[in-house]
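In this view, the complex is presented without one of its protein chains, the others remaining in place.
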Amino acid sequence: MYLLWKAPEVKIQRMSALTLVALAGTLALGACGSDNNTGTTGSNGSGSTGTAGGAASSADCPSGTVSAEGSSAQKAAIEEAISAYQDKCADATINYNATGSGAGIKQFIAKQADFAGSDSALKTAAGSDGKIEQAEADKACASPAWNLPMVTGPIAIAFNVKGVDKLILNADVAADIFNAKITTWNDPAIAKLNPGVTLPSEPIKVFFRSDESGTTENFTKYLKAAAPTKWTADPAKKWSGKGEGKEKSAGVSSAVKSTEGGVTYTEWSYAKDNQLGIAQIDSGAGAVELTGESAGKAVAAAKVTGTGNNLSLKLDYATKEAGAYPIVLVTYEIVCSKAADATKGKVIKGFLESFSGTDFQKSLTDMGYAPLPDEVQSKVATAVAALQ
Amino acid sequence: MSHTATATTAANDPDSSGARHRDPLFTTASGGRKTKDLIAKVVMWAAFLLALSPLVWILWQVISFGGQNLMQSEWWTHSMRGITTRREGGGAYHAIMGTLLQGLVTGLISVPIGVFTAIYLVEYGRGRLARAVSFMVDILTGVPSIVAALFIYALWVTTFGWNRVGVAVSLSLVLLMIPTIVRSTEEMLKLVPNELREASLALGVPKWKTIASVVLPTAFSGIVTGVLLGLARVMGETAPLLILGPYTKNINFDLFSGNMATLPTMINDERQYLALPAAHDRVWAAALTLILLILLLNLAGRLIGRAGAVKA
Partner (left out) sequence: MSVTGVPVDLEPPSGQEPTEVPRGPGRLGDRLFGGSATLAGTIVIALVTLVGVFLLAQAIPAIAKDQVNFLWSREWNVDSEPLRFGVRDLLWATVVTSIIAMLLAVPVGVAVALFITEYAPRWLARPAAQLVDLLAAVPSIVYGLWGVATFTPFVGPLQNWLGSTLGWIPLFAPKYQSSLFVVGIVLAIMILPIVTALSREVFSQTPRTHKEAALALGATKWEMIRTAVLPYGQPGVISAAMLALGRALGETIAVTMILSALAPGSPWSWSLFNGGATFASLIANNAAEFDSPEKTGAYIAAGLVLFVLTFVVNAIARIVIERRKAFTE
């Protein structure tokens, strides 16, 4: 590339003046940037740093900047939560990078992230390198690290089949599809579950996450639990079935959108945003549509494990309960119970209080998430209150 | 009709078809040759139009999707703070400033190293050390950006335990930029006529002063051009930023603490929601902004290069 500058040039003087003006303009930008996006709806004159503005809110509003990283499954939810919290507390700043659950834990242990978002709780058994995630995290925190279930997101089996809006699958058939044992949409096994639906003879094109992903792990956990004879691979962040790999949830969703006959597993919010068909799941007690309520039912059936305020949920993927949508994942916020930096600790605590609050949790359904069940929510609230 | 005369006209004016309506020495099969010539001409035009089509296509797409946002002053003056992917509005101010700041620091670090290395290679270097340096610059040219980023990550985070901040990104970009600067500066220094050096040295001016006050000023604009073009190249890099530069929606001017947004990471963040109209427009608007920024640097580089080209 470095040889490109040798290209023969002509330039008109006017152009050079223009460039200088543009450069000057860019530099001038340095003076007038603003973080204040409250915009037209009456922001009181004091602007973004106006501690003098609302005395009532500033009393319980900490200030400081917190950086978090992790699960992309909760991205939309946590962004809304951050925005809502920052509207309330203008001096608090929370950054969230959706780089993936594993990355979140890794950066948390490396003290690169103040808290992490992960689709699975810290593991208490030794990994392949002989290290225990929970112990490593405790060490990084110099205090016990807690898993706090915060967002429950259903995983949709999203499809794009011409002329088919409603599709019913069960775990066995889903496992066969994602293992490429069933390769056409009009396969008798699918037809049997969908009487009265005209299925095309199109080949099924399976898309999977090519990056390591908590979504893949939870989806394969479901397949393994609900269809143990059909799905034999161990659940892992890396895909073990068949198909075509795409990067991140956005990649698989848009691939299905642009591919007729495509099918994938993805967070509900992505399936909704891309207007994909979403399969209903029949776990033995009739087909269940994916709604906030049906997913919430599956989460409510989960057992809370973990000790004290370190909460982790054990989901029952093989649930046969009527009206429960079984493929759900829970995103945990992994935090230090005693923050190393007190200023940051206050911001994290305040933020998580508002994130786990019932008002905010209820609003999550619009974005493709399910609110935390009441029982879990109250336990989380207790844990957040105990954060130091 | 004299052959030489026509040939000269043809050479002076390559656009004339003079080459064809002459009486050639070998007239045999002239029809076939003329056809071939015509085919060649058509092929060249076609190749040019073919090469232009992706450019026009990409630019059209970027402008038609992203142009709207750029027309709003908010885009240039506001950050994305509080704007979730679902909402309209917000700006790229934080990302533009981040890209500029990191680029500036990258330049500040790599220019002295790069220019002095080039000076060493052209003016001082003899023997094995010079060969080694030249060889190492070649190796550095071949370092893929992702590998450079992994190296800095291992050094900065794993070894020293520091946080990922703007300066770390700059350091990885420095690795990519040094070879560019060394090579372009080298070319420019070599273009400086030897007579200038000799004249200066003959007057008893010490060598360092000759380089500093004769050679470098002569090559100055060329060096600046090389630097700006190198900068334009590294500013568009994405891979190192994904590893070393976590994104933020807020304005941060501090290169040594906190996350700092850049245009590539802004694109990367928003593209996860490409299906939503607001995020879709912002992705393309950020892409357009980045292209404009790089273009501006390119243009500035070329203008400076032209203004003071070395008269060799």
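Per-chain residue numbering starts at 1, and chain names A and B are given in the order in which the chains are listed.
Heads up, the rule we're going with is that contacts are C-beta pairs under 8 Å (C-beta built on N, C-alpha and C of every residue); 3 or more make two chains touch, one makes a residue touch a chain.
Please read all numbers here as calculations on a predicted model, not as lab measurements.
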Which listed residue, B:88, B:198 or B:254, touches the chain dropped from view? B:198
Among B:80, B:95 or B:148, contact with the omitted chain is made only by B:148
On chain B, the omitted chain is touched by residues 3-4, 6-8, 10-11, 14-15, 17, 19-20, 22-27, 33-34, 36-37, 39-41, 43-45, 47-48, 50-52, 54-55, 57-59, 61-62, 112-117, 119-126, 129-151, 154-155, 175, 178, 182, 186, 189-190, 192, 194, 197-198, 201-202, 204-209, 211-212, 232, 235-239, 242-243, 264, 267-268, 271, 274, 283-284, 287, 290-291, 294-295, 298
Which parts of chain A are in contact with the chain that was left out? 1, 3-4, 6-10, 99-100, 102-103, 105-106, 127-129, 131, 208, 210-212, 236-247, 251, 254-255, 258-259
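In this text, only the chains that are shown with their structure count from here on.
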Which stretch or stretches of chain B touch chain A in the complex? 76-87, 89-90, 93-94, 96-97, 100, 157-158, 161, 163-164, 179-180, 183-184, 187, 222, 225-226, 229-230, 233, 242, 246-251, 258-259, 269, 271-276, 293, 296, 299-303, 305-307
In their shared complex, at which residues does chain A touch chain B? 1-7, 9-11, 15-16, 19-20, 22-23, 26, 29-30, 32-39, 48, 65, 67, 69, 72, 75-76, 79-80, 82-83, 86-87, 93, 95, 97-99, 110-112, 248-250, 253-254, 257, 270, 273-275, 367
